[in-house]
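Handing you this structure, nothing more for now.
All protein chains but one are shown in place.
Showing chain A:
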Amino acid sequence: MHRHLQLTEQGKLKHFLSIEGLDKGLLTEILDTAESFAGISEHQVKKVPLLRGKTIVNLFFENSTRTRTTFELAATRLSADVLNINIATSATSKGESLLDTIRNLEAMHVDMFVVRHALSGAAHFIAQHTAPHISVINAGDGQHAHPTQAMLDMFTIRQHKKQFEGLKVAIVGDILHSRVARSQILALNTLGVAEVRVIAPKTLLPAHVRSMGVIPLHDMDEGLSDVDVIIMLRLQKERMNSAFLPSESEFFKCYGLTEAKLLRAKPNAIVMHPGPINRGVEIASSVADGPQSVILEQVSNGIAVRMAVMTMTLGHHGGAA
């Protein structure tokens, strides 16, 4: 389904909405392309002219300074013109307003929408209703997908582990509400890791999480045993004391990543977090700032990965040089 919508007839990336339906070859191509952009940030002139003359709209129906900034930087470094539009909207807003927004922007001859929305499927809906020449990148939709975040995580893992085969990966925290986790799970399995574990209390796991190709566990010691990669997820504080969890302190006690718990993982295990982090809630500062943490590298890699996805999606119709 997604493959059909996301790819051109030639199998090239047209939209980037989800990891679903993309094969290992295409994911690897994204990582390789990102690799070629990774050095640009080190240059004195941090720009390449690949998307000169293109207009990219960051269409954010949900606030996110970090993600929007990295998309903006990625577009700027590709020499595209960027328009940032934040649309405060409620989850119950009608489809017409979403469509009307899209249609109005289309009339301004833009080339790409980078969409963040609070509802699952919103980016998919926009991709189905935009003009054929426009590409859509999903920058997070509801609890569904955040594929560029997942790919920058894969990029970071590859940097440190060189290959995916044989790796054991643990994802810890609020899996139920996490679009990042859903995309990570799909990407990790597609790229061929040996095992993906999700560690959380049952209140924070989807009811049928096994069907996603993961091993659900409720105990950190068991879950972190012998893993190569630990991905901590942000725990939204509003979930505390709202029948999901009893308290911050109890969550931290059970599922917070401390140096002691980290000892269960392989000695060279890396610690990741999509950010922003809640110190002392899901991760101890000593771990977040410790030698095994690659959290800030993830942020840097986000720009290269988003540059890669932008050029690949726009490239098939003449965007790339």
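Throughout what follows, a contact is a pair of C-beta atoms (placed from the backbone, for glycine too) under 8 Å apart; a residue touches a chain by one contact, two chains touch by 3 or more; residues count from 1.
Basically, contacts and distances are computed from a predicted model.
In the listed set "Dihydroorotase, multifunctional complex type", "Allophanate hydrolase subunit 1", "Glycine betaine/proline transport system substrate-binding protein" or "Polyamine ABC transporter permease", the entry agreeing with the UniProt name of the missing subunit chain is "Dihydroorotase, multifunctional complex type".
Across A:Gln143, A:Thr156, A:Thr190 or A:Asn278, the single residue that touches the chain missing here is A:Gln143. When the omitted chain is restored, the residue from A:Leu22, A:Leu59 or A:Leu119 that touches it is A:Leu119.
One of A:Leu27, A:Val209, A:Met232 or A:Leu257 touches the chain omitted from the figure, and that residue is A:Val209. Contact between chain A and the absent chain runs through residues 1-2, 20, 91-96, 98-99, 117, 119-122, 124-125, 141-145, 179, 182, 206-209, 211-212.
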